[in-house]
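Everything on this sheet refers to the single structure shown next.
Below, a portion of the complex is reproduced, with chain positions unchanged.
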Amino acid sequence: MTTLHVINKTPSESSALRDSLIAMSDGDALLLIENGVYATLPAYSEHFSRLTANVQCYLLTDDAQARGLNDLNQDFCGIDYDGFVELSCRYSKVVSWF
Amino acid sequence: MIFSIVVTGAPYSSQASASALQFSRSVLKLGHSIHRVFFYADGVHSGSALASPPQDESNIPAEWSELARQHQLDLVVCIAAAVRRGILDENEARRYEKKGHNLAADFTLSGLGQLVEAGILSDRVVTFGA
Amino acid sequence: MRENKKSFLIINRKAPYGSSAARDALDVALTFSVFEQPLSLLFMDDAVLQLLPNHQANTIGQKNLSANLAMLEMYDIDQLYVCRQALSERGIRPDQISLNITLLDTHAIAALIKQQDQVLSF
């Protein structure tokens, strides 16, 4: 069964991102929300180097825009809350990391 | 699909309750249903009737109440987490001999069984944590 | 509700006492036993610190978490998984843990999560 992993903390304020990457399987997806969107800063790209091409990466644009992250990282697909809900349906479950 | 939502962060202190509210609106807009919203840990403060944010800021407890009335949502606040944090309904105020109660309209105090049951009966459980 | 049996996993990631997360997670786990649902617990990251023995939480006006952890077995919650990397990063030896646990490396953690119907995080 596939999983949508939702991360809402920066790499500095919690080990949520690190732990989620340990827990990811091929075919899963990763969604950054709230302070989690800061992980799309290019300086943090090494965190995602372990991920295979079979893990899709998303970020919530509402949270990115709120924080002035307008030059979106090309490795992440921006979605809105409707997209968040659609992803929650497409994957068999949602796991939150905070 | 049937969703249940879990909120464990307090409004104004964390973004969890505001994010959960936005997510819930989209769930309903897209034609899915919400079996229950369960407020746990600091999430219980989402059910405070006394929260009085400045007028130019969103009143998150009031927005939950409004969404609940529009869509007959079941907003359950964990009773054990709530009473120790000072969120009481009329019954609990009587039990603990307190003069007032502050659980907002459209919220109910109940036990953790409501969280487990929501997990069993829902297709998806989405947690907004602090 | 027998037709609704689903597998559940509770992921524990926080140290005890400094926040309510550890106790909140255990309270949920103990509630599950009433519903007779398949339940596993996974201890990752700082949550492995919950498993150290000899807590004396009365020194800080709290109740020992160890008592609640010991109740898991009584309630037949025996699928207790512990992240091996989290233990070793903190220098905790598996023989310091009195609960009957299964150590998992990172691949096994991903596999455990993959097979669950629902996951709750704390």
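Order as written gives the chain letters A, B and C; numbering starts at 1 within each chain.
Keep this in mind: a contact is a pair of C-beta atoms (placed from the backbone, for glycine too) under 8 Å apart; a residue touches a chain by one contact, two chains touch by 3 or more.
Bear in mind the structure is a predicted one, so any value in this text is a computation, not a measurement.
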Only one copy of each distinct protein chain appears here; what is the full stoichiometry of the complex in this structure file, written with the labels shown? A x2, B x2, C x2
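Operating definition for what follows: only the chains that are shown with their structure count from here on.
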Separation of mean Cα positions, chain B and chain A [Å, integer]: 25
Give me the residue numbers in chain C that touch at least two other chains, ranges are fine. 118, 121
Which chain B residues touch at least two other chains? 125, 127, 129
Residue positions on chain C within touch of chain A in the complex are 11, 13, 44-45, 83, 85, 106, 109-111, 113-119, 121
Under the touch definition given earlier, write down the residues of chain A that touch chain B in their complex. 6, 8, 33-35, 62, 80-82, 84-86, 88-89, 93-94, 96, 98
Name, in rising order, each residue of chain B that touches chain C in their complex. 6, 8, 40-41, 80-81, 111-113, 115-117, 119-121, 125, 127, 129
